[in-house]
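With one protein chain removed, the remaining protein chains of the complex are shown where they sit.
Should a chain be cited, it is by its letter among A, B and C, assigned in written order, with residues numbered from 1 in that chain.
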Amino acid sequence: MNFAHSDNATSLIARMQSFMQEHVIPAEQTYAAQLRGGADWTQWQQPPVMEELKAKARAAGLWNLFLPEDGARLSNVDYAPLAEITGRSMIAPEVFNCNAPDTGNMEVLVKYGSEEQKQRWLKPLMAGEIRSAFCMTEPEVASSDATNMQASAILEGDEVVLNGRKWWSSGIGHPNCKVLIFMGLSDTSADKHQQHSMILVPLDTPGVKIERMLPVFHTLDEPYGHGEVSFTNVRLPLSSIIGGLGRGFEIAQGRLGPGRIHHCMRAIGAAEFALELLCKRAIQRVAFGKPLAKLGGNADIIANARMAIEQARLLTLKAAWMMDTVGVKGAMSEISQIKVIAPNVATQVIDAAMQMHGGAGLSDDFPLTALYAYARVLRIADGPDEVHRGLIAKLELKRQAKRLGISN
Amino acid sequence: MNFAHSDNATSLIARMQSFMQEHVIPAEQTYAAQLRGGADWTQWQQPPVMEELKAKARAAGLWNLFLPEDGARLSNVDYAPLAEITGRSMIAPEVFNCNAPDTGNMEVLVKYGSEEQKQRWLKPLMAGEIRSAFCMTEPEVASSDATNMQASAILEGDEVVLNGRKWWSSGIGHPNCKVLIFMGLSDTSADKHQQHSMILVPLDTPGVKIERMLPVFHTLDEPYGHGEVSFTNVRLPLSSIIGGLGRGFEIAQGRLGPGRIHHCMRAIGAAEFALELLCKRAIQRVAFGKPLAKLGGNADIIANARMAIEQARLLTLKAAWMMDTVGVKGAMSEISQIKVIAPNVATQVIDAAMQMHGGAGLSDDFPLTALYAYARVLRIADGPDEVHRGLIAKLELKRQAKRLGISN
Amino acid sequence: MNFAHSDNATSLIARMQSFMQEHVIPAEQTYAAQLRGGADWTQWQQPPVMEELKAKARAAGLWNLFLPEDGARLSNVDYAPLAEITGRSMIAPEVFNCNAPDTGNMEVLVKYGSEEQKQRWLKPLMAGEIRSAFCMTEPEVASSDATNMQASAILEGDEVVLNGRKWWSSGIGHPNCKVLIFMGLSDTSADKHQQHSMILVPLDTPGVKIERMLPVFHTLDEPYGHGEVSFTNVRLPLSSIIGGLGRGFEIAQGRLGPGRIHHCMRAIGAAEFALELLCKRAIQRVAFGKPLAKLGGNADIIANARMAIEQARLLTLKAAWMMDTVGVKGAMSEISQIKVIAPNVATQVIDAAMQMHGGAGLSDDFPLTALYAYARVLRIADGPDEVHRGLIAKLELKRQAKRLGISN
Partner (left out) sequence: MNFAHSDNATSLIARMQSFMQEHVIPAEQTYAAQLRGGADWTQWQQPPVMEELKAKARAAGLWNLFLPEDGARLSNVDYAPLAEITGRSMIAPEVFNCNAPDTGNMEVLVKYGSEEQKQRWLKPLMAGEIRSAFCMTEPEVASSDATNMQASAILEGDEVVLNGRKWWSSGIGHPNCKVLIFMGLSDTSADKHQQHSMILVPLDTPGVKIERMLPVFHTLDEPYGHGEVSFTNVRLPLSSIIGGLGRGFEIAQGRLGPGRIHHCMRAIGAAEFALELLCKRAIQRVAFGKPLAKLGGNADIIANARMAIEQARLLTLKAAWMMDTVGVKGAMSEISQIKVIAPNVATQVIDAAMQMHGGAGLSDDFPLTALYAYARVLRIADGPDEVHRGLIAKLELKRQAKRLGISN
């Protein structure tokens, strides 16, 4: 066993931390100031400072690090600590071209895309010239159960026709968002896991309409946004289908593994950052003649946060290592475990940090409510806690039954 | 022991519930639609439907019920269930002229106000013609420790001169807000509890400046708002002082008891409402072939919420009853207990309800994030959990030491 | 609403507290010393001091107070605080002839017993001359589901024949235990709730064999004991049947309501006592130059314990009041709620008290492990937490569905 990062990871960690300190953190206020656009989301703009940051990150070789195949050739366990660093700033992931859902979409195209698809969409995505969205979740049904899906992607001659309504399509409001991946039912008579297809849809295709942007705790996460999107007889050539009709479920499964590691590491980064803010406030703020850190149970809050973060990080790193060594399937329980743990640890630590800051912690004077919203969403996105707990238990019972030689 | 409400309370509960169903709940969407004003908070407007609702409530005799002396002559334990009902809608408290901080300010004026002050401010407040704010908390210091206060209210000839900066002055953005109560230091050489004064300040007094509105989880709670307010050489006649110089601390203590009961009961109402939404969703939403209510640990979540609410409500009612029978001082531990319990129960139940709703629960399609923000603020406002826990423990240890005849 | 105890309850509380201080607590060590009998449980003896205490309690009018009909005619809400007081000492319930399972058995006989049964068993039980046991739970099946029961009580001519194996028959090891109530299946073809019967079985009936005493956390609770008992062709006259064949389930349901109140109030008494010990230790023990009460999060532990106890007590009292006013059926949810809450609060507070005592808290130098074992058993006995939570949720969903006019 060796808990030290590889030399490559260690070096990248140092470089990325420097870059964050030198470029990203100082640019946050400029970004916020430049962001303010017009009265509604159709007027959102890409803050110019972001493009400057992207150029710098690319020049510094801190670009597309998430992508094993065509990027830095990093393993998941080597990339994980880098994802953690980006969790400290809401703008960092885009700076390094490592933000969801683009990362997952690029992975899909690398693995399943045709040459034409790669040329048209993967190339500009990897260059950070365009952004993308992913349309899976639907408003009318419990999307934690994928078999509930109602949207359709039906073959008609040499076209595939999309209909349905999706929501929580994150990033779709970004001015650079040019394409989305749509998931829909193609053949309800096929085997349960071969009914769905994934289709590449240019955002300006007739029939695609962004109905509104959904707020999360009253914030729209501009300029990314979480869209509700209707698809009405959207017609596309067959070359838009990713990997072939009926392979949607298979692609979705593979897409989620690394994405969950990324989200969890960012959540851990957010928690670590919140703990830093918490400690700083606890040291500097005085009440009843003492710094808050010395009052009542505040030391316990700090200790509990430290313990929770350490444990969550180690398990996430182990899940990443298992993905590298035994694959997504072999790491299924661990991936579900971190998917429950990391967002819960993050919400708890961030909530504790808000409390330590008093009213200020709930305002925009600190980034805590934004971090909280991000972490809270993760308890639902990519499968709610409840579904993951159910899966963990199922796998555990199966394993135990096998070990005991009893039927489950 | 008798856990039944008095006949009077029972009748008022029924009348208020009817009024809520018939008038308030149906008006919520109209209110929201009318609310949209201009680009910033200086252009907030009172939605006309609110004035209509207020007129109806007054006509129905559901007006100023919180005020023992001049209102309905209800005891705290009789008023408590009515406050709970208003917790179900963010607009309900104003409808019944029972919203903070006006309730506390009116109580202060009833008890400590001069005849002139009553005529000028109490009368229109009780008529719902104007609103008010309360300026105590300061941005630069931990206001959980009242002795940290830095703002000043200094006697200069026949004037009192106010300086300092306050924040979390809730309701100050309301177009009808015309007056605020300012708390500041008048004499730092006096006994610890006789240094502060409370001053009535017309909002348009020169030197009073609302610097900005503070968001809570990204919402400004318009048209009420939580203001940051600067006071620069604000000069007022001595007749603006409430109860006399140096009585600020005494007034503040008395002001908080009933207010905490009101807040806690509203939080319990919010929790009860969230549990209703949770159950409705759990019954109607289907995943994996079953309603959510029958999946995994969801039944436990419902049972735990029910138990938490029942217990919190009973303790809050008991605290109200103790205020009626032995006074604020005798109910000190119980009041601190409910101040910890009710907001925590509410945040937990509302959070569970958000989770049961999936992504929708975090959006504005349901009132859950608004309720959450309200309940979360309460874990800080009027003393953070930590300070109240400390007080509960102190009183407990004192009591136990006395019982055991040992020194504490 | 009135949270004050009735005059009668108030007076009895004072008398019982005095009696505890004057007689019961001082006798605990004598009792323990006298208890030591021979090498195994068949040689357990009734400590003579217990008979002295019983005589004194009876003389003081503090006898059979649990029994509404023929005892003190106390309502459940009036008896509850008395049960709480007895929770402070493991020997107190017997002193006042108020210990389980005798209380439940006496209630059954009062309500369902024939005149002959009352003369033979109820009279000496009420006089404290004999003790009794209750045989329901079985080792081979999950007894949380009553329909799992396997033991039989079959009519054969003018006899009823009992077969089966029971365990957790508490009190059966007591030297004074002379009779038990056996529950078994009489007719598996009958309606689900009319299959069982209850039979009075003298302990010396041929075929009744106490196989062993079950330890709980390594203690046998001598001289009461928790027995595993086999019944092999135990033949009894039909006059042994309580209330008639097939009424077992009905009797069991009615038996449990008051018993749960008693258990919960005793658990609350145990928690209150543990908090007293905790505070005493926290005040008197010094580490790092301060009393433990002033270190780290210990004040929070005390505050949390106080809040949990207050809430649990109020809900238990309300459940008792509901039993008095709307009956067991109307109080079903509340009874299940306290059955979950009180033992959980008690185990948590007692565990915290153990921790505050360091190693001593786990030894026999303090009564904490004995109290813990009692409270921990209650999380399983009379229905495990899980079953009660399930019932609470079921009732809640039913109520909400009805309110909403939707089907559940």
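The definition used in the following text is that a contact is a pair of C-beta atoms (placed from the backbone, for glycine too) under 8 Å apart; a residue touches a chain by one contact, two chains touch by 3 or more.
Since the structure is predicted, the reported quantities are computational estimates derived from the model, not experimental observations.
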Using the touch definition from the top, which of C:Thr42, C:Thr219 or C:Thr232 touches the missing chain? C:Thr219
Sole contact to the chain not displayed, among C:Gly157, C:Pro206, C:Pro237 or C:Gly359: C:Gly359
Spell out the interface residues on chain A facing the chain that's missing from view. 1-6, 9, 77-78, 275-276, 279-280, 282-284, 293, 298-300, 302-304, 306-307, 310-312, 314-315, 317-318, 321-322, 325, 333-334, 337, 340-341, 388-390, 392-394, 396-397, 400-401, 403-404, 406, 408
Positions on chain B where the hidden chain makes contact: 296-297, 299-300
Touching the absent chain: which residues on chain C qualify? 137, 139, 141-145, 148, 167-168, 214-219, 226, 285-288, 292, 295-298, 354-355, 358-365, 369-370, 372-373, 376-377, 379-381, 384-386, 389-390
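Everything below uses one rule, namely that only the chains that are shown with their structure count from here on.
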Greatest Cα-centre separation from chain A belongs to chain C
Chain centre separation (chain B, chain C; CA means) in Å: 43
Mean-CA-position distance for chain B and chain A (Å): 37
With centres defined as the mean C-alpha position, give me the chain A-chain C separation in Å. 53
Do you know which chain B residues sit against two or more other chains? 298, 389-390
